[in-house]
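Missing here: one protein chain of the complex. Every other protein chain is in place.
As written, the chain order gives the labels A and B, with residue 1 at the start of each chain.
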Amino acid sequence: MQHDNLVEIEDVAFGYGARQVLKGINLTAKRGQVIAIMGSSGCGKTTLLRLIGGQVKPGQGTVRVAGESVGELDPASLYRLRRKMGMLFQFGALFTDMSVFDNVAFQLREHTDLPEDAIRDLVLMKLHAVGLRGAAQLMPAELSGGMARRVALARAIALEPMLVMYDEPFAGLDPISLGVTGNLIRRLTDTLGLTSLVVTHDVQESLKIVDYVYFVSEGVIVAEGSADDIRASDLPFVHQFVHGEADGPVPFHYPAPSYAVDLRLGG
Amino acid sequence: MLKRSIENLGNRTIQGVWRIGFAARFFLTMLLHSGTAFRRFGLTVREMYFTGVLSLIIILVSGLFVGMVLGLQGYETLQTYGSEEALGVLVALSLVRELGPVVAALLFASRAGSAITAEIGLMKATEQLSAMEMMAVDPIARVVAPRFWAGVISMPLLAALFSAMGIFGGYLVGVQLIGVDEGSFWSQMQSAVDFEQDILNGVIKSVVFGVAITTIALFEGYDAPPTAEGVSGATTRTVVTSSLAVLALDFVLTAFMFRGIN
Partner (left out) sequence: MNKTVLDLWVGLFVIAGIAALLFLALKVGSMSAVNTSDSYEVVARFENIGGLKPRAPVKSAGVVVGRVADIRFDNETYEAAVTLRLDKRYAFPKDTIAAIMTSGLLGEQYIGLEAGGDSAKLKDKDRILITQDAVVLENLIGHFLYGKAQEGAPQ
């Protein structure tokens, strides 16, 4: 394909009911890169991934993946496109009624007519890539959070997609698992020629592995740049975010009437 | 205050109508996406294990006890008219026509229906359904439809087992314990119970109940808010709604089926 950009988001707005979550987002992801989308909790990052996956349709603007406008596809083409995408959900979203092996084999069994021998080899390869070949026969309930995340990653790359999306891959992981997951994302992107979109609020970990960063706040992109640009940025929002300060452009307090009025001190 | 409560009532009515419409759409989608449930029958067989086989014990034990109680009570009543031999007829007709399909359905709703709702609700809450959708697999076809058909196939089998077990229970109490004549117990039963009017209608009833219970259970699970309270509330609603639906449908079906006679 001639497109250099795998994902192109142009002026996309989206709202749940009256609440406008995204207000005109522009974003591109080049092939072979790891792109991070950062922002505080509840700013619409996950919604952005759902838009790319076609689970919701944008109210305005276009979302293009590999040149196809996701919002305008009929269900059959959308499902065809989704086979070329992998998604890692926040807590893995492994199928709890299947073993690790069956979880990774799920898409291969659903979408291909491969013989069971070939599926076995492919699944063990993917599990080996995330270092969990030995855990193939365990059930998801027996895995730690970090292991579940890695199994979900193996499942997401089972069909060798061109795009993998990660929804908060670092949330709730211990420092070791954190490093392991971060390295995996980078390594898999390079070795399999994927494009990775990482939605996260873990700045330090993701800055180590990403090529380009977008900052989302209040439904718009407030800053973007390479990892080094971001570290050196002196925009107040980015500074607050990168250094984890409690107060700043993102206020500590949820909007409320004045404290004195609320406590009825005014008399 | 009054205005508020009228507004409230109106809102709830609109919500209710909305839900019914959504449920109807859900039911149709489920039927349209049922291909997978039959093409890959293994999926349906797997669910039949969870809905059917795991309900067996409660169905068989309850059937036996209901039959035994019918034997005792029926004997007490029939004795006063001196027609104890009709015990077989009484036990068989009440089980095959009413108690078998209805009680088995009520047990099925609380045993299998609640489990289905909780499972689907949790799959939704833990984003498993979303994940499946993102893997280009339709959760309605892959998860919902096999459970539906498993329930619809299991229900009449369970109801038949319940009735058979109940008749055996009535036989144990009536013939073995009290000493009603064995020959007249069976022969009167055979001449009074009609295949089409009684047994086939009972089977039709249980199929309808199976459709109603599994649809309600699946819908409640699919529609449950993805939180702990959401799922537990949905599970309760499944049991309540499907029990009521079974009893109401039983009335309607009975009225239809036995209107022709007399």
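Everything below uses one rule, namely that a contact is a pair of C-beta atoms (placed from the backbone, for glycine too) under 8 Å apart; a residue touches a chain by one contact, two chains touch by 3 or more.
Here the structure is a predicted model, which is why all the values come from computation and not from measurement.
Asker: Looking at the whole complex, which visible chains does the left-out chain touch?
Answerer: Per the touch rule above, the missing chain touches B.
Asker: Considering the whole complex, which of B:160, B:208 or B:249 touches the chain not shown?
Answerer: B:160
Asker: Of B:6, B:20, B:45 or B:240, which residue touches the hidden chain?
Answerer: Only one listed residue reaches the unshown chain, and that is B:45.
Asker: Residue by residue, what part of subunit B touches the chain that was omitted?
Answerer: The list for subunit B reads 42, 45-46, 48-49, 52-53, 56, 92, 96, 154, 156-158, 160-161, 163-165, 167, 186, 189-191, 193-195, 197-199, 202-203, 261-262.
Quick note on the criterion: only the chains that are shown with their structure count from here on.
Asker: Indicate the whole-number Å distance between the mean C-alpha point of subunit A and the mean C-alpha point of subunit B.
Answerer: Centre-to-centre distance between subunit A and subunit B: 43 Å.
Asker: Inside the complex, what are the residues of subunit A that reach subunit B?
Answerer: Against subunit B, the touching part of subunit A is residues 53, 55, 79-80, 82-83, 85-87, 89-91, 93-96, 106-107, 110-111, 152, 155.
Asker: So in the complex, which bits of subunit B are touching subunit A?
Answerer: Of all residues in subunit B, those touching subunit A are 122-123, 126-128, 130-138, 142.
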